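To keep things clear, I will list the structure first and then write my remarks on it.
One chain of protein is taken out of this complex; the other chains stay put.
== chain A ==
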Amino acid sequence: MTVAKEPKRTKPTDAATGPAPTTRAVTTGRHHDPSSGGRLQAVLLYLVLSFGAVAFLFPFYYMVVGSLQAEVDPSVAGAFPAPGNLSFENYVAIDERIDLFTGLMNSGIFTGGALIGTVVFGVLAGYALAILKWRGRGFVFAMALLVQVVPFQLLMIPLYVMIARDFGLADSYLGMILPFLINSTAVIIFRQFFLQLPKDLFDSARIDGASEVRVLWSIALPLVRPAIATAVILTFIGPWNEFLWPFLVTKEAELQPLAVSLANFISNIAASTANPYGAMMAGAVVLSIPAIVLFLVFQRSFVSTDLGSGVKG
């Protein structure tokens, strides 16, 4: 069973005075109904779960199968790969229209900028919010929570006017990255991980004469590596999958992330290709793979309950 291997992290308390982390790292144990009536119910639950798994995974299987069909086949038989009908033609066809490599590179730069910003500035802010005492700390933390519920629809128009018109950052990576530069959920996750570290650690380092920067770099940072993994995967899927904002600020195809160029392909170009659905799904596979692979690699940190508590604050 894999549960035992899971990093034993639990929902940290907000109060800095909470009990030491070691005593709290217990709650991962789950509730197993000891008195439950029997096999039938277990079978029923597995049926529900399996039905869910099929519903969630089938479209992805179908995406791959569809992207490999030379001749589009929407019939039930088409859901099973026919050896005679398999080819990479669709990948070639969509690459001719939207240049997948450029799209992937732009997505990478956009996402990379947000990741670097979040890891550098987000860790600093999280550390300041958890460990250091300074005027305005409570206010900034309240802001970080409030930002989570600010709906993008209210920000869309003013941000467009500011960034694309006033700052003249339309069609630039900087304009794309700016609203995603620091992920507030990641800041809250960092803060909660720093809060779990024992206070004495910091105090003794300070007494030994370590500067605040050194305490952060050599003591705190190595201890919160799991938080960084969680924050990386969380921050990655935001910009990588984002459509609306880069769609608003980039008109030049050369600068568009893959999500935007694929969307343009779906809404404008696909109809003029020989196998529109096949080409669309080939593009979809290319766009999905990096996020899914990264998720599978980091899934332990992503599926942990910290994420939920990060949003709850």
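We adopt the following convention: a contact is a pair of C-beta atoms (placed from the backbone, for glycine too) under 8 Å apart; a residue touches a chain by one contact, two chains touch by 3 or more; residues count from 1.
The working rule: contacts and distances are computed from a predicted model.
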| item | value |
| --- | --- |
| Listed names "Branched-chain amino acid transport protein (AzlD)", "ABC transporter permease subunit", "Two-component system chemotaxis response regulator CheY" or "Sigma-70 family RNA polymerase sigma factor", matching UniProt entry of the absent chain | "ABC transporter permease subunit" |
| Per the touch definition above, residue among A:82, A:109 or A:159 touching the missing chain | A:159 |
| Contacts of chain A with the absent chain, listed as residue ranges | 1-3, 11, 27-33, 35-37, 41-42, 45-46, 48-49, 52-53, 55-57, 59-60, 62-63, 66, 74-76, 78-79, 121-122, 124-125, 127-129, 132-137, 140, 142-144, 146-147, 149-162, 165-166, 168, 178-179, 181-182, 184, 187, 212, 233, 237, 240-241, 243-244, 248, 259-260, 262-263, 266-267, 277, 280-281, 283-285, 287-288, 291-292, 294-296, 299, 302-303, 305, 307-309, 311-312 |
